[in-house]
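Input: a single structure, listed below in structure tokens.
The complex appears here minus one protein chain, its other protein chains still in place.
First chain written, first letter: the chains are A, B and C, and each begins at residue 1.
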């Protein structure tokens, strides 16, 4: 009998299926239930390719609330509108809830512009903890967790400590980020077909991506007067995300102090590691919950780079990390056996 | 204190570094030492990206024998000529030895033609156990293990049961196999550069690959009169291996019986799973120790397909599986937390 | 004023758009019209990225017959059922017609099983010329052309000359082929998404692909008693196709004679070149109308390999080659400026 029974809602998407596998192989967690309309009735063990009780079958999404009574914690790998409904209902029952969507990451007023809907559970926005442990600590007891987006995770871990330490100006920050295709979620349209994407590279949602206010909000907890320009790019890899951040140095911010700041910030981190900026690369983090960061500077600019696996540290891995912390366990439990893909 | 102290010799190559990571994250094993001339003096934990005692440093290959006294088991991820020297020396000291090279997989007479050297430790050839557990069982007590090659693993698991059950002719078997680029080991020549390999596909060593006699030998334990044609191809993926095997059906070998044979053979296997042949694909096994197999037939031909991750079930993962079995543990210990790369 | 006004029907698919570009840049051809329901009304020049009269717009497929009166030749890049209707109508008007589908490549009786429909224009089957010029010559005056499929083109050019010369047995031929993803045409389903296909490799339509009878029929013109097993594989590249063919050698068929046969067959060919088999690779042909072939043998087997760009020599390039021949021009006209993708 494992310590924590975890339900995964939306377990057939990319983040959801990775989350469900991490739960299934975690030494102290077990899959209480997994929902998916597409896979309803199919064996969870067979579909995920993990060893698990073969009697466990996917249930329809509509059964989520009912099945939640058999679980101690729930991971929401659902669209923001759906999470907005589910999180309050589940958290009110005393369950530990981690929401992988953007439904509880912003201020109420940001939702119409960036997510296209009015927020219907605004009282939960201040209660939800923004779960980036390395910068904002462990979730408080009883608080549901807004698990950070993939782009904000990489950008904040790279540039955040420099802003907090007063080494860079808060205005005029540029985040130029490149994500693998799983970042877009499971898509079946023409534009994500292999032939369209392979050997391609492009920017998308230029000046209009919904992670812009999330990055701004995260940085604003670390410095005043933040202005961020964010450009996401789609790159032809399956997994991985690299964020190249530019900021103006404040007086006295030498390359040496920049490097030192990142090194000191993450000296005892289980997952984040400071390296020279040209050693920060996708292949060293993909498959793991690691984030690699690196920075340098000259008189005019600071360049800080962060790399993560968008499905792990950028989504499901960070969710498990938060769940570990909420239960008082080693934050790397169930994550330290992950192997990077590149040998 | 872990149960088994394991030395990894040749830990900077692809198979060796994957093997070392698997040992480092195994619940009952620890890295006793890791050798690499290239990385001598560097931190094993840092280089492999795993949590481990930071005092553990790579040692030169020449220190392998001396350091072996601090270990219970040794994995040889070395060239065949090197393994030929090391295995007898280490096995004679009572250590558990798994050799990932081809040095102890063939008959003495095969070595000059296929490996280009005379075998200098022929008395160890009959003592070494060919470590393909699903077909040839657990290693006997005290026997060193010749860990199978990547191509033979996929081919034997796919076609082997059909031959053993008398469903296919032993003569005229064709194995057309496609391997990812890590199968070639760490190479720095022009011909393995990204620009040369990306978007390419080609056959190599046509009618002359050294895995030909290994496949023949493995199949010859399952049927008489085996004749195999083997063509390896290089395909532009990092990891993974697919073997498409052709054989003539024997009288009465319907598609139904073919399917049933594979299904029954692997019904209780921890790693091998029988599927319809067009569901056997790299993406479902890469990152794991799984092997997927599938077959069908018409009046003229049986087609059997096997897929593995060449670095895991085709090398380091199978080595750990053999080591688990030698120690009487669950064969999946330390391997069942591996996550497939494709979400 | 160009010599030949060419209509392209189905110009938004992969083969059709490549064909339209080749026509637009051909020194002696011009695009008379191009049909596409999806792009109707859009500028052909803009969409194809070629310099052309900007007044030329895509027209709906339904306008094809009407617009055909303004053209001298028509390329059908349409589904087989559509080509089956269009080819007779267009050929009857005296137009030069090249059909890129499989509608006129087989015997009448093959269609229900392999294509799933009854052929409604069977009298045109014997009139259509199977347009593989290197083996079956130039199209006769007035005959419509059934442009060969991609897999048959590579397989027939590799193994065909050996069968014709009596060097291999006609029974027991195996064709194990690997195609890039454009071979499947423009697909928007989940199963062709980048995330599903990237770094993957698999067989599909095992023992049931519709190119099986086409290969059999082509080979049967070169030898008696042909039996072919054909397995197509999907490989994660955009373009390119490699066919690895296995046959039993007939008495006296040494490796030397095999090599010589291919070399002599193609000594004066504009597009086909005989090489050692491990130098036959996608990257040397992709982007061009070339086919590279190579073979070797031992006592038990002949291995012959062919490589093409599936959209050029396997489809649109060969269509232009046939059109050149029908008009008495150099068969490489408009094709010899094509540059391979790999530098």
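Assume a contact is a pair of C-beta atoms (placed from the backbone, for glycine too) under 8 Å apart; a residue touches a chain by one contact, two chains touch by 3 or more.
This one's a predicted model, so the numbers in the text were calculated from it and none came from an experiment.
Only one of the listed residues, A:12, A:153, A:244 or A:288, touches the absent chain: A:244. Screening A:178, A:217 or A:273 for touch with the missing chain picks out A:178. Contact with the undisplayed chain is limited, among A:121, A:135, A:282 or A:323, to A:282. Of the residues in chain C, those that touch the hidden partner chain are 14-15, 17-18, 21-22, 25, 49-51, 182, 199, 238-239, 270, 284, 287-288, 290, 311, 332, 334, 336-343.
Within the complete assembly, residues 14, 181-182, 186-190, 192-199, 236-238 of chain B touch the chain that is not shown. Taking the whole complex into account, chain A touches the unshown chain at residues 172, 174, 176, 178, 180, 195-196, 199-207, 227, 229, 231, 233, 235-240, 242, 244, 246, 248, 277-283, 286, 296-298, 300-301, 303, 305, 307, 341-343.
The rule is short, and it goes like this: only the chains that are shown with their structure count from here on.
Averaging C-alpha coordinates per chain places the centre of chain B 39 Å away from that of chain C. Annotation for chain B: residues touching 2 or more other chains are 199, 238-239, 341-343.
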